[in-house]
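Excluded from the complex is one protein chain; the other protein chains are retained at their positions.
We call the chains A, B and C, going by the order they appear; numbering starts again at 1 in every chain.
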Amino acid sequence: MNEEGELELREACGIFGCVATKNQQVPLDVPTVISLGLVGLQHRGQESAGIVTTYGKDVYQISKVKGMGLVNQIFKPESLEKLKGNIGIGHTRYSTAGASQIDNCQPFIVETMHGLISVAHNGELINAKKLKRKVLSSGIGLSTGSDSEVITQLLSSSPPNGEPNGPDWPARIKWLMTKTPTSYSLVVMHKDVVYAVRDPLGNRPLCIGKVLPGTGSLPNINECADQEAHGWIVSSESCSFQAIGASYYREVEPGEIVALTESGVKSVGIVERPDNGLPAFCIFEYVYFSRPDTLLEGQMVYTVRKRCGMMLAHEAPVAADLVSTVPESATPAAMGFSIESGIPYVEVLCKNRYEGRTFIQPSSRLRQLGVAKKFGALTDNLKNQRIVLIDDSIVRGNTMGPIVKLLKKSGAKEVHIRVASPPLKHPCYMGINIPTREELIANKMDEELLAYHFGADSVRYLSVDGLQTAVKEGIKDKGKAGHCVACLTGTYPVKLEW
Amino acid sequence: MNEEGELELREACGIFGCVATKNQQVPLDVPTVISLGLVGLQHRGQESAGIVTTYGKDVYQISKVKGMGLVNQIFKPESLEKLKGNIGIGHTRYSTAGASQIDNCQPFIVETMHGLISVAHNGELINAKKLKRKVLSSGIGLSTGSDSEVITQLLSSSPPNGEPNGPDWPARIKWLMTKTPTSYSLVVMHKDVVYAVRDPLGNRPLCIGKVLPGTGSLPNINECADQEAHGWIVSSESCSFQAIGASYYREVEPGEIVALTESGVKSVGIVERPDNGLPAFCIFEYVYFSRPDTLLEGQMVYTVRKRCGMMLAHEAPVAADLVSTVPESATPAAMGFSIESGIPYVEVLCKNRYEGRTFIQPSSRLRQLGVAKKFGALTDNLKNQRIVLIDDSIVRGNTMGPIVKLLKKSGAKEVHIRVASPPLKHPCYMGINIPTREELIANKMDEELLAYHFGADSVRYLSVDGLQTAVKEGIKDKGKAGHCVACLTGTYPVKLEW
Amino acid sequence: MNEEGELELREACGIFGCVATKNQQVPLDVPTVISLGLVGLQHRGQESAGIVTTYGKDVYQISKVKGMGLVNQIFKPESLEKLKGNIGIGHTRYSTAGASQIDNCQPFIVETMHGLISVAHNGELINAKKLKRKVLSSGIGLSTGSDSEVITQLLSSSPPNGEPNGPDWPARIKWLMTKTPTSYSLVVMHKDVVYAVRDPLGNRPLCIGKVLPGTGSLPNINECADQEAHGWIVSSESCSFQAIGASYYREVEPGEIVALTESGVKSVGIVERPDNGLPAFCIFEYVYFSRPDTLLEGQMVYTVRKRCGMMLAHEAPVAADLVSTVPESATPAAMGFSIESGIPYVEVLCKNRYEGRTFIQPSSRLRQLGVAKKFGALTDNLKNQRIVLIDDSIVRGNTMGPIVKLLKKSGAKEVHIRVASPPLKHPCYMGINIPTREELIANKMDEELLAYHFGADSVRYLSVDGLQTAVKEGIKDKGKAGHCVACLTGTYPVKLEW
Partner (left out) sequence: MNEEGELELREACGIFGCVATKNQQVPLDVPTVISLGLVGLQHRGQESAGIVTTYGKDVYQISKVKGMGLVNQIFKPESLEKLKGNIGIGHTRYSTAGASQIDNCQPFIVETMHGLISVAHNGELINAKKLKRKVLSSGIGLSTGSDSEVITQLLSSSPPNGEPNGPDWPARIKWLMTKTPTSYSLVVMHKDVVYAVRDPLGNRPLCIGKVLPGTGSLPNINECADQEAHGWIVSSESCSFQAIGASYYREVEPGEIVALTESGVKSVGIVERPDNGLPAFCIFEYVYFSRPDTLLEGQMVYTVRKRCGMMLAHEAPVAADLVSTVPESATPAAMGFSIESGIPYVEVLCKNRYEGRTFIQPSSRLRQLGVAKKFGALTDNLKNQRIVLIDDSIVRGNTMGPIVKLLKKSGAKEVHIRVASPPLKHPCYMGINIPTREELIANKMDEELLAYHFGADSVRYLSVDGLQTAVKEGIKDKGKAGHCVACLTGTYPVKLEW
């Protein structure tokens, strides 16, 4: 998946929350902790970012900073100074075509009859249209039409426990969760509480960390020390913990609502899955989205990717002189393939780090050289070699052809493509912006045709079973785990209603 | 050398030139070729970039576009359209503190008595102050005081061949070269000629490429085909050739002036080295500056770095479970160390691609966690392991300590640092912004002290001999090659005059 | 009132709408007409501007452009091209401290159960807090808390005619008008209709114009020709008509809803005033806000200001050599004073057009010279003269003292200040951001004390009766006219409820 911009998280971005523990000698600098947390989630969204903080005493006292661009660009010292509070939430957002504007930048702050609430959202409501009709038909006007606005209006208006307008936020959130099973992870801030919420299917990740006291000593992030907490954090991924000096505590369970306050962390409710089915955690978080050092379901993403590569070597072996990768996302899988196959891992491509999104439009002669702007061939390493080239996934298939051509022109004898995930064939309605069926190359060509199309000597995918086996191998309680593979099989975790 | 911003090219940036061959059916799109060429040289300078083009008929008809930022940001379709011509030169500039302003953006255009000349410069005049005094004392006022302005004024005023003001530009350039032996590579455009110039010591790289005709087929860049050229290019590094569809032709020789015109490429002069000494090509182009896929002195930079790693394994072996690297520049050396030592190569750190230059100033508690914003530890891969960690160079030594701490906190049993270049101890006056003697950590600590300082189990550098052997091994005519190692030994290639 | 930034319209800005007549050979270029209309309303708001247009066939097809800054800066050719449609509305917004952000930029677009509506608003709801509580208590979350959002939510949820959710927009608007008597002028666009609405008290202006056909010939804007219309426009002020080639048609009546469609203009409802009282048109639209060439209640603003000056000369005569003004807003009143008193009108101050809001903070010695950055004294004209200096209003009284000092230092013999409006003593809750009682200088000093404070020889205000007489003199049906003078008398047109 080096085809930039092909696979995009729609409303699915990075969310983060932090609460300082009370009575600390040196209070935790909550706005800075959140900004560092968002830096660690930057790979989940580069379009815009926002932070909202409060001291939690007055439901109308809140400070916010939002902006377009990278977290580093938005949260400079002068903007961090505007953020006051010992509790707060943050969001970093993916760039999707057209909607790239400040209006959609989260967290959203909404005034309700019980004061202000702030909400940051990762995911996409599978039955968004139906819910939106429901909101509109109750006489509410919507100004952005986004899923996140639908969520905030449902939270504002929900009648929990027969007490139509009570300020019982866990009850309101539960009520929301009964209306829509997926896909969302949320942080909801009201007064002096941050609620961390994962949808009943557990489709998007969310985990809790404990900020350890002490100045500057790196904590051992793998063991949650007995020390008293300096504060608590909640994050889409655990890769953001180390930079904060926090240790991994636990995941938010599917359907669970966890309250973070100055007194600590407490589970305040859980919503059951319909028919007590299994969760449907997005398997592409392993394949592509999450950072390699993140822990998901108790295992490190890098290790899962390595296992996928090993499984692939097992399923689709090939005689070759070297295993390589299109830098950088498929490297763990390539390492795994090399270990399993015994074929040495060698670099064959060198990346132009500054290439970015090029606006230079070359004339027709030069357009087909596009890939060479991004990658240089390391000819010494590949001349007369039979190469196994690993990629993590293939979506539209626009990039692989030119790469194969580049390698062959540079002297490669054979190029065998191995893809560390199964063919992508079906749309996602839970937060991933997969192209239409027509655009997905797996719907147009089988492995043989694809090899011809790419000019490669062979193309093989990992099987769905192989992927699931590789993922489950590291999970302790395998019976309780379940993954969404709808984009691979077309079987969705819930009935689609429009 | 992961200590960002430590080693900087002062006036030493990326330069590029292009000339379209005459009578082509589809004329070469020179402005686009140059912009693509500069994208490939982006690693040599990210502060600003500029392109100047002309049709070469009128010495006063010239078009230019310059700007601050990356090449991609400056050369969008609307700005490329402003560039007219079938010949041109370009420049990409390194960001150095303070001087980051549009005034210094190259190429410079200067009006002389014989019309406009344009100049782009990579390097730093070793006797700049003396030359500047010479220019000033002749009654010329200098408005930027940069080395490049000194060069353009010397070119404007030089009295070649006893004909004080003749338009014989090769003679003027030769005269300039007799006044200052190093350090500069230049592209000089006048009317319909681009002169490619390398100083007599050959301190900075410069090479020539042949643009092949045909639409879109990637040429085999390693063999300069017999086909007629579509155009000719000159570039600081050959890594920019593939994206243009150009094949490698040859280097500009130390002291040589090559003229590129619509009729082809022609050597128009060579200036001898004083005392017929050896060249002094900067050895750090191999160690750090050049892109791995560039060819220098006939060999690929990646391969030289791999050999440095092999030599290092030979010189400073250690018992360990895995070899790894601080991503990404030291990877080739780590691969070499792994091959030579037989210890497997394993990734232990994962890079936050979006970290960039962080403006977020964490409070004291968080400041020491800085490195964790940039790198995540892949704990599964390193727990209880004895690690050999390869770096390409150590300058101020600010980053290595926190990385060792991060690895150890994450479970590493031992961390042995191996540096694929010798200790850096002396200032450079030829284009590299090496810190003062006091700041260079190699002047303050030996290997043992350094290990203690970093919290590492051992630290060892590559020897100067080892580096030179690794570099020379791939050069065909070893007797003619010579390298500047002044920053390592304190012996400068020419006498320093102020 | 030359004290910049003293008197500000809070939510009270400029609004504009346009509909093209059907079956025209050359269709009216609606987006351009609106942008030109907003240029003519620029004096009512310089912070931001927005335009929304549609072809009115699909209730979800709408295009918008919004931005910070002046109309000219936002609506350049490339942004105008994005606007598609034969019907549209626009808004230009005043800059108020703190809230200067793109979120508050109008027109607002809101999705309701009957499709999208767009709303632009001029004014401030006198009972905003009460209405907001009402909206919140019905379970709706508010994201900006602005009056305009309250209006759109009331429009979305209103139960007209017992048919709770019918798409009868005039009925919904009427229902809104029964909930809040003032202060608002609105343009509401839904599908193919623009509704022009003035609140029952008629507090803010709004008038209709007829776009005349013909290419480029300036229409006689004072007579609404018999020709068929090329289109219809609605605008806060008629001063924007001439630039569009439109003639003045009529005002929207207090409490009236007018529908503009491709078939023409039609009154579709009128809401009575409580107790059938008189309207309460803001008298400061005459004194300060409106452009001199605008028609209000059938009379030109310039002429009213001139009459105020005449009335002032009558009420507060003085022996002097010349009448002058602080440029530029008080010039019409000064002309009137000159005519009535027979004292010649002479310029004594010259304005620095480029002064704007100065960020240069002079040291203490220079701070008190501030007014001299803005105005230069025309010494030849004032030396040894007795000056009557006219201002249109005095708010905080910060500027007049330095001006008097400047004139006296430059040689003036006497300076008599005459203010063409009564003392400003009470806050406004209907759209004008009058400072607190404590800041209003009229609450701290009487005329005598003020003269001493300013260093002037005398100060006199126009009386409330004098102002009202001057305003009413040009109104045909005087019995039906009524003006809000709450800021002068403290008597508000409706009971204030919080």
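Basically, a contact is a pair of C-beta atoms (placed from the backbone, for glycine too) under 8 Å apart; a residue touches a chain by one contact, two chains touch by 3 or more.
Predicted model, so just to flag it, every value in this text is computed and none were measured.
Note that the undisplayed chain, when the full complex is considered, contacts B, C. For the options C:S158, C:T331, C:Q385 or C:Q468, the residue in contact with the chain missing from this view is C:T331.
In the complete assembly, the contact with the undisplayed chain comes from C:G245, out of C:G245, C:G309 or C:P493. Touch with the chain that is not drawn comes from one residue among B:G145, B:P274, B:G298 or B:G490, which is B:G145.
Summary of contacts with the chain left out: across B:Q24, B:S157, B:N398 or B:N443, the touching residue is B:S157. Only one of C:K57, C:K76, C:K130 or C:R437 touches the absent chain when the whole complex is considered: C:K76. Along subunit C, the points of touch with the absent chain fall at residues 26, 29, 32-33, 35-36, 39-40, 42-43, 46, 70-73, 75-77, 80, 214-222, 239, 242-245, 291-293, 300, 302-303, 331-332, 335, 345-347, 350, 352-370, 372-373, 376-381, 402, 405-406, 409-411. Residue positions on subunit B in contact with the hidden chain: 102-103, 108-113, 117, 133, 136-143, 145, 149, 152-153, 155-159, 164-165, in rising order.
To be clear about the criterion, only the chains that are shown with their structure count from here on.
Counting hops only between chains that touch, subunit B reaches subunit C in a minimum of 2. Measuring from the average of all protein CA coordinates, the nearest chain centre is that of A. For the pair subunit B and subunit C, the distance between C-alpha centroids works out to 62 Å.
Taking each chain's centre as the mean of its C-alpha atoms, subunit A lies 49 Å from subunit C.
Residue numbers of subunit A whose C-beta contacts span two or more other chains: none are found.
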